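Here the complex is missing a single protein chain, while all its other protein chains stay put.
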Amino acid sequence: MKDPNNVIIKLENISKTFRTRASLFKGDPKEVIALKQISLNIYRGEIFGLVGESGSGKTTTGRLIVKLEEPDEGKLLFDGNDITKIKGKALKIFRRKVQMIFQDPYQSLNPYFSVYDSVSEPLVVHSVGNSKTRKDMVRESLNSVGLTPPDDFFYRYPHQMSGGQRQRIAIARAMVLKPEFVVADEPTSMLDASIAIHIFNILSRIQKKLNVTFLFITHSLAAARYLCDRIAVIYHGELVEIGPAENIIQNPSHPYTRALIDAHPRFRF
Amino acid sequence: MALLTVKNLSVGYHTRKGFLKSVQGVSFALDQGKSLGFVGESGCGKTTIGMALMGLLPNNASVTNGEILFEDQDLLKMSKKEIQQIRWKKIAMIFQAAMNALNPVHRVSDQIAEAILAHDADISIKTAMKQVESLFQLVGIPPDRMNDYPHHYSGGMKQRAIIAMALACHPSLIIADEPTTALDVIVQDQILSAIKDFQNKLNISVIFISHDIAVVADVCDTIGIMFAGQLVEYGRIEDVFYSPMHPYTQSLLSSYLTLNKDVVQLNAYLGKTPDLINPMTGCLFCERCTVAEATCSFRAPEWVKISPTHKALCSRCK
Partner (left out) sequence: MTKNRSIQISNDNKRSPQKSPMVDRFLEGWSVYKESLIGKIGLTLLVIFALMALCSFFPPMIDPMYHPMTGVDPQISHSTSPSWRHWLGTDFIGRDILCQLLAGARIAFMVGISAAFMSILLGTTVGMIAGYSGKIVDTLLMRLADMIMVMPTLLVVLILSSLFGQLNIWTIVLLIALFRWPGVSRVIRAQTLSLKERPFIEAAKVTGASHFRIIFRHIMPNVLPLSLLYMTFRVTSAIIIEAALAFLGFGDPSTVSWGMMLQWVWKTGHMFQAPYWLLPPGICISLLTLSFYMLGRAMEEVLDPRLRKEVAQE
């Protein structure tokens, strides 16, 4: 349920360029323009899809929002406040409210941390709760991603679990502090197609229960259609189309969107 | 006469925890010029089948049963030398993430030419390069990119180069293991068209392995659904897709996201991983199955012939 008066994340003319260094194999330093003057509003409570191919800038957008990267130009606003250059304490407060689910479940969990260690990490970092209440919060989080009974998973380690389970742990970790905004960066691209839909259902349920806002980054229009309220299509660092998911897919206006739709494997049956 | 006939193939791996039965009793046949797809989740054994066909199983793997009849010769009974004669010349493979297998310090054209020369010592380098040129044309890489290095290529182009390498020695069978994973939708579409294209032009048989059922539907004539090392449903694409009989096939089809249809209700849940070291008696899908009966847990299912071109391994479908 999006609230048009309540913009939670706003990107204003954001640009980002990456410079590669000169090297023996790659010749002169090159500049890659990842994002060109992107402007975007994301409303509280919606699941917003950002669809594009590799190199389109979609992942960079997500990383900028969670402040793993800094924009070269432009402003980033969270709940009306300019967070483009925040540091220190303000940054830590921000981090409590904005989280990320990474693409590779095989690499986004510390192999030496048990499930409990990983999921409780945000609680420890922000000094939330004591050892008893933390256990309860971790339990609640694990339940919400379908890893039940949660206590059985507390002391397991990532290498003992499958990709889908690991990704669910990553989701539990992102949600344990009940953030307001979560970036999900291609959460199912490293998982089997048959598992993907289960993950989407989990995200959808969590969204309804906690009224979290999601930015769902994907290369699959079909996934975006299933999960998202609104979609933006990004191509070579620019937003080419933006609007309600079903509209974009039924009536694409930009040729690139049309190309994406045509290229999708069709289920002829 | 079929190009490839596999009868009752069983392969396992010796691990520290025991003998893992990766493939159990798989049988299928493939004619020249036709394509067959294997679909299943990670660990179902589909990649192992591909490796067994190529004779590239790792040291801790053993074939415990079965025959692989390629052009009427049993590949499993051949010596290493004989298999080397067949590998790449008659059967070629496109591995998972193969595009990372290109050597970064050699030009792409050189690498493909090397593959040609390695298998045919009589050709001159000039002839080999000419072949490389025609291969590039076939897979759709512009001729002015031939002499570039791999890092100048995009992901899609690298994958095409890999396909060209597989085609280099004019094999009769190509095994493609997840050739489009890690590629974008548009590039994936192009690669799949390229595969269909050369399959028609050169009358090559293709075995396509993927976890994504829609990709297989696009390319293949026949499809085999795998679960826990077993083939659970097998038949022509139309048969399997219009009337999926095995509950696992049904769940796969219903969980796939499309642009046009809505997802039908999910009827299988993420059960526990089937134990391949000590598989349970009875049907291996039983725990996850929504229509399982009491007998399914101790009586192993048998093949049910639904039509001359469609069969399913399930006691419940009659």
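Going by the order they are written in, the chains are A and B; count residues from 1 in each one.
Methods note: a residue touches a chain if its C-beta (ideal position, glycine included) is under 8 Å from a C-beta of that chain, and two chains touch if they have at least 3 such contacts.
Only a predicted model underlies this, so the values are computations on that prediction, with no experimental measurement involved.
**Q** Per the definition of touch given earlier, which of A:Lys75, A:Lys135 or A:Arg156 contacts the omitted chain?
**A** In the complete complex, the chain left out is touched by residue A:Arg156.
**Q** Pick from A:Lys92, A:Lys208 or A:Arg258: which residue touches the chain that isn't shown?
**A** A:Lys92
**Q** For chain A, which residues lie in contact with the unshown chain of the complex?
**A** 66-68, 91-92, 95-96, 99-100, 102-104, 107-112, 114, 121-122, 125-126, 145-149, 152, 154-157, 159-165, 170, 173, 192, 195, 198, 201-202, 205
Please note the rule applied: only the chains that are shown with their structure count from here on.
**Q** Counting only Cα atoms for the centres, state how far chain A is from chain B in Å.
**A** For chain A versus chain B, the centre distance works out to 32 Å.
**Q** Which residues of chain B touch chain A in the complex?
**A** Counting only chain B, the residues touching chain A are 41-42, 104, 149, 151, 155, 184-190, 192, 211-215, 217-218, 238, 241-242, 251-252, 255-261, 263, 266, 270, 273.
**Q** Residue numbers of chain A touching chain B in their complex, please.
**A** Within the complex, chain A touches chain B at residues 25-26, 53-54, 146, 162-164, 192-198, 201, 219-223, 225-226, 249, 259-269.
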